[in-house]
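For this depiction, one protein chain was excluded, whereas all remaining protein chains were kept in their positions.
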Amino acid sequence: MITSRSTYRQGFDPVSIKADFPILNREINGRRLVYLDNAATTQKPITVIEATRRFYTRYNANVHRGLHTLAEEATAALEAARREVAAFIGGVKTEEVIFTRGATESINLVAYAWGQHNVKAGDRIVLTQMEHHANLVPWIALAKRTGAELAYIPIDDNGYLVLDRLSEIISSKTKIVAVTHMSNVLGTINPIETIIEAAHARRALALIDAAQSMPHMPVDVRSLGADFVAFSAHKMLGPTGIGVLYGKESILADMEPFNYGGEMIGEVTYDHADWASLPWKFEAGTPNIAGAAAFTPALDYLEKLGMDNVRRHEHELTEYAIERLSLLDSIRILGPLNADHRGGAISFVDKDVHPHDLSQILDQHGVAIRAGHHCAQPLHRRLGLVSSARASFYVYNTRGDVDQLVYALKEARGYFGHE
Amino acid sequence: MITSRSTYRQGFDPVSIKADFPILNREINGRRLVYLDNAATTQKPITVIEATRRFYTRYNANVHRGLHTLAEEATAALEAARREVAAFIGGVKTEEVIFTRGATESINLVAYAWGQHNVKAGDRIVLTQMEHHANLVPWIALAKRTGAELAYIPIDDNGYLVLDRLSEIISSKTKIVAVTHMSNVLGTINPIETIIEAAHARRALALIDAAQSMPHMPVDVRSLGADFVAFSAHKMLGPTGIGVLYGKESILADMEPFNYGGEMIGEVTYDHADWASLPWKFEAGTPNIAGAAAFTPALDYLEKLGMDNVRRHEHELTEYAIERLSLLDSIRILGPLNADHRGGAISFVDKDVHPHDLSQILDQHGVAIRAGHHCAQPLHRRLGLVSSARASFYVYNTRGDVDQLVYALKEARGYFGHE
Amino acid sequence: MSDAIDSLYRDVVLDHYRHPRGKKKLDKVDFRNSGKNPPCGDEIEVELQLDHDTVKDLSVSCSGCAISVASGSMLYEVIKGKSIEEVRKIARVVKAMLKGEPYITDGIDFGDLDVLEGVKKFPVRIKCALLSWTTLVDAIDRAQSGNNSGMSTTE
Partner (left out) sequence: MSDAIDSLYRDVVLDHYRHPRGKKKLDKVDFRNSGKNPPCGDEIEVELQLDHDTVKDLSVSCSGCAISVASGSMLYEVIKGKSIEEVRKIARVVKAMLKGEPYITDGIDFGDLDVLEGVKKFPVRIKCALLSWTTLVDAIDRAQSGNNSGMSTTE
């Protein structure tokens, strides 16, 4: 719980942080870029951009078993990124950190490599009504393949999970409970400790979709006790094309591989193959090596700011934004109004102007927001909507950015002839 | 067939090409870097490095349905890369170009999304004895899952495929024939036209692993008539973490998706989902957008050189290298000795010095080669080896590089006390 | 505001958006089709009353952004009373105009439709403007093949 607005470290200065992000100097339609689409992807600090350049100009090579200098350096960079991730998420073993393309692939890996062998007809998979398609469609597909059933933890009209019937929903037939830590639409921070505990009480596994939480608040995977955790580098200052699946060593060790090919094998003959040790068993083929090399400085940047401070900063900004948006009568905010219970992804609808039109006009004022279903169609339907507009914050955003958002929203209404 | 050494365009000047690759200025152990590990991954021209930087400093955003300027520009870059790939591989439809992490994932996509539904117990999967693990292990796994059998087109001791019994091996039970276009160990360029035809004669599909051919010679996917073609950007001047699966539209259209999540769906409810149109149906989650943006200038670079010229250049270099290496009595070259039948990946063994030790000493002379089984254990066993050393060329390599290789090989023998 | 945005949201477009025509109940419906853009959530319902080869009357009801609503409303105005052959021609011209391809108007009355030309500078919005047209043409295809209702998409 965060109580006061200004308790966080003085060192955290979004204005000087902005200076580390070259793209924020860009002008859009003659206005300074106000980037508020951070739940989709975040911008990159110069250190991340520079690390990519450095990789390609100094030590680009393929990894593993290369005996020349470049290959050794590239391998060292990949494994250093793995150690950095392991430390960042709460001090797990490097064997438990698998590099994927992103959160989506991480979840698919589990649905295929664990799900296919552990979920049978009649078993249950438990999700929530607020899942992103990435933590929904792989399970719908698994349920279809296996004959398992899906059950959903419902939400109330304020965007909170309803946990009353939790022990009923997580029935004894439940094999896995897959839940988002922070909703990319509602912003809600879910009580995943309670849910993980309830899953484990039924001997079900718990997968946490941390795509939105890991970038924005301290997440200690070890003390949470989650069995799987998925997230993407590009949503936390890192490059595109790389993400992470954390898995408990004991579970990963028993799993079949997902993709097959080079680097993930032990011995191969023309009709048999066995597998490399963890984590490589799950990393077939050439990984996104430049991506890994640039993920390290992203994590360094966040470490240096301190994830507590990141959370405090966004908490303050979210509180301020909700305050200001609530003054606009035509705007309805989705999800919790109390910033203690939510992150900085704020979705809303205007009663007169369609989200797409809003977004188009906001762009004229340099303000980048997202409009649509944000990969959560069922959730929107549950809320009686087909789409919404979403502004979402990160470390470089300021109150000035919120002011520009509110100004542009008013302008948009005016443009379409509303007061 | 290429007959003369110096027929290719004067404009192709590896020395001035070298200047476009910043990493080649690096010194390794006090010597200029002679990078001969191109079959593992290639170096990147400044335009590719610059495109990555530009993406992150100018228009980094998530793609699809974003209505703000950055999102539109990022989407345009992704789709421009797709058009560029479609043109580069012979003028296919953009619907047929799926972005993956690399060749390995491309092949796994087919083995899962096509294989799982089209290959049954008793069916046959045909491969060759020279496949990379990426085009071997996914099929071994599919055969295990389905009860299908594997059959191999054999090789002779010179590293050529033996096609005598082709119509027997590709039996009427055969569902797919998956063959490398160019071996990453032997260098052999396989007669894939013949093999594709034989596959189609049996109503089997043909998958071509073009990871080694696409970067090094003109490949016209359309006129080849292959059903699937897989390759990686990082082996053709492009970034890591992105590759391509080409698939015939009619086949892709009938396939189930592979990974599930955002961007690949049409409509989603809590218990059902349908799929987006091609190619997006196969691209779940945030793609490697920066990777795509930097793949375009890589293809531009190759286009500008002309793939015919690239092939001619490497042909000349391969001929020269084979000539020089053949003068070393202790060296045995694997694969065809005739450069007309092979690409520029030249594997060899020294009768006295282990490949790992060779590679380690070569590194002392600035020469980067690979040592090991090159992700082809069964092939090495077939050749009576466990590992080999491999030098492989690309556009920036020169005769001087070959000379340095040969010099360093002699030095290495001396170091270990051999003449 | 930039010129581009003003050419996207022309006054005529905004007027159609605020007061969409064609949202009405027909006394008799010969053919019906609904269309959807799942990624944006835009939805449209088209009903046709045919008199031989002429669209005697129609109703168009659209929920979505300004562009898709305005496009549907303009469609209503232009199509009403046209022959099926003319409808197909107009639909082809609209498609070409939106995609920035060359077209000839061939002396047909296009009403306000030329204002949709501004959409072509906003690739993401082309689908919005197209939805009603795709849905209409599909309805006509079905009508001519004797299949009287269905579902279209611009995906």
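So that you can tell them apart, the chains are marked A, B and C in the order they are listed, and the count of residues begins at 1 in each.
As a convention for this text, contacts are C-beta pairs under 8 Å (C-beta built on N, C-alpha and C of every residue); 3 or more make two chains touch, one makes a residue touch a chain.
What you are looking at is a predicted structure, and each value in this text was computed from that prediction instead of being measured.
Shown chains touched by the hidden one, complex as a whole: A, B. In the complete complex, the hidden chain is touched by one of B:361, B:391 or B:405, namely B:361. Where chain A meets the omitted chain, the residues involved are 64-67, 72, 75-76, 265-267, 276-277. Within the complete assembly, residues 29-30, 354-357, 360-361, 364, 372-373, 377, 380, 386-387, 415-417 of chain B touch the chain that is not shown.
Assume only the chains that are shown with their structure count from here on.
Chain contact topology: the protein chains form a complete graph, every chain touching every other one. Innermost chain of the displayed assembly, by C-alpha centre distance to the whole-protein C-alpha centre, is A. The distance from the centre of chain A to the centre of chain C, each centre being the mean of the chain's C-alpha atoms, comes to 39 Å.
For the pair chain B and chain C, the distance between mean C-alpha positions equals 47 Å.
With each centre defined as the average position of its C-alpha atoms, the distance from chain A to chain B rounds to 32 Å.
Across the assembly, chain B contributes residues 65-67, 265, 267 that each touch 2 or more other chains. Of all residues in chain C, those that touch two or more other chains are 38-40, 122, 125.
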